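All protein chains but one are shown in place.
This part shows chain A:
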Amino acid sequence: MYLTILFLPLVGSLISGLGGRWLGCWGSGLYSTLCVFFSFLMSLVAFYEVGLCGVSYHITLGTWLESGILKVNWGFLFDSITVVMLIVITSVSSLVHLYSIKYMETDPHKPRFMAYLEIFTFFMLLLVTADNLIQMFLGWEGVGLASYLLINFWFTRLPANQSAIKALVINRIGDFGLTLGILATFWTFQSTDYSVIFAMAPLLDSFSFFFMGSDWHGITLISLFLFIGAIGKSAQLGLHTWLPDAMEGPTPVSALIHAATMVTAGVFLMIRCSLLLEFSPAILCILLVLGSLTAFFAGMTGIFQNDLKKVIAYSTCSQLGYMIFSCGLSCYEVSLFHLTNHAFFKALLFLSAGSVIHAVSNEQDMRRMGSLVSFLPITYSLMLIGSLSLAGFPFLTGFYSKDFILELTQILNYKNLNFFYISLSFWLGSVSVFFTSFYSFRLIYLTFLNNSNLTRPLIISVHESPALMLLPLTILALGSLFFGYLSKDLFIGLGTDFWKGSILVLPVNNFFVEAEWLLIISKWLPFILTIIGVFIASIINITSLYKYFVYQIYGLNSFLAFLVNKKWFIDVLYNRFLIFPLLNFGYNTTFKALDRGFIEFSGPLGASMFIPNWSKIISRFQSGLLTHYVFFLIIGVCFLFLILIYKNLMFNTNLNILSIFFILIFYI
């Protein structure tokens, strides 16, 4: 049964992809949805058995690679982290499948779409169930590939091609780090199996690499490389630029990539490697700082975006920052809890956005929507649930994980982390709570509540989505409402034994309990900031201040708003100072100067030019004049004698003088 969870999506993908011609539009949709749905049902059973009953499965199918001491098995490990991820992936994926049956109804390539979605799910499942780093890497790369295929689904569109290439290439940068991490792991532990690595991590704490004349702490280096992989995949600051551009794919793809599968892989890797990260305080600090910076940056950028999907994309980026920095605080279970909750409300938000976009004939600009509440009441209420949950409104799902992460940052007596970094992450995290609620409600207002900016033909054609699209939305909304409350005690309750051995927090890093005894005012702080965000968004949008803000803040007058709307010009900076120089270097230096220049010139082209030239020059010696012939004759005889005389001296210092003499003669 456990392997069926994994291989049902693969089978579904192959059949709906290769046999889509015979299954047809509805057939492939239903078939693939059913495959994932049964996989979901079985992962519920797995969750019950592994998570609640406390068994743990470790299945080995056979040997994959065996060379010397390297042995990689096809192994599948089902522990607590895996089953939680299984639930997240299969549930969101099956709802997305169900949603796309109707959403992609008119698309001529629907079997292909379904096959890609399904293979995406399969690779993600392979990623989370792997019992060694190399098999995990297979899933990791497979997810990247599937994201390329999905973002590029409408392959005739140029932006889709560009975004897909961008997503793939930027992910590849992170993958390179991950590869180095795997190699370093093998160098250190002589194995890539999780069981070996995590068992040996405390013992090899003093292992260090000798590189570039200095010692590098082995586990810190490994964790750093693994984290570079996570930066790429989870779109942390620095390699985040692919995520907003990945919006070029169809909306269900965005929901799948952003909510449940792809971006969570990096966080999953961090959580999985908790037993490794715990032994390197420096990496925890990097996680903390980079995660909080990402949360802040993406939250701030989300405020001034005008594209419906990009706002939600930046909120994903921001929430991933929360997950990463909660890993940095050694609260991996909270991170996974937030990941789970986030999957529900983010999938809800994306699919509702898809519903809105579907209703207004593929218009994505929020400034050209408005008043949709009277046309799409169900979508409005679902999206409101999603937004409230995202903003951390009390007693919704987001509240239980996000506010808890913020409370964790307020504990000031972490031994392993610098006080400065803790307070930095606290402030950045808190401010991004404000940003989160602000842009969520800005989205709600601009899309649903403000005066309509739709054109008349569009207004006539606005319609509520069909039931087949609203059904998955409703299920996700129920998840966003209740999941946090229901699973809080299971995931992050005090003394919960749900995680068993799958997550390790060193006792010296564990300040989990302290969060329960914070001052009441600090516990209220995130909520107050949320309310302020909602309040400001409402004031700006309801009153006539809106128009003032349109001209004063959204307009070009405010440089800051312009800067934020352009995503802090990070893309421009990358393009101008990294990508164009690299491309120029590639074309001018390596291609033109080296490949076609130096190597060609010293190789085939040079030889083919050199030989005729010099043969022409040498044949010019035969001038036809008898005296010249005599001259060369005698010179030649002289040289013959010289060689005979110096024969014994050829290999000492005289050689140089002689050879210079010869070369000079040659040039004459």
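As a working rule, contacts are C-beta pairs under 8 Å (C-beta built on N, C-alpha and C of every residue); 3 or more make two chains touch, one makes a residue touch a chain; residues count from 1.
Note that contacts and distances are computed from a predicted model.
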Task: Record-based protein name (UniProt) of the chain missing from this complex, from "Mitochondrial ribonuclease P catalytic subunit", "NADH dehydrogenase subunit 4L", "Electron transfer flavoprotein subunit beta" or "Origin recognition complex subunit 4" - done: "NADH dehydrogenase subunit 4L"
TODO: Touching the absent chain in the whole complex: find that residue among A:R21, A:R456 or A:R620.
DONE: A:R620
Open item on the list: Please output the residues of chain A touching the missing chain, sorted low to high.
Closed with: 619-627, 630-631, 634
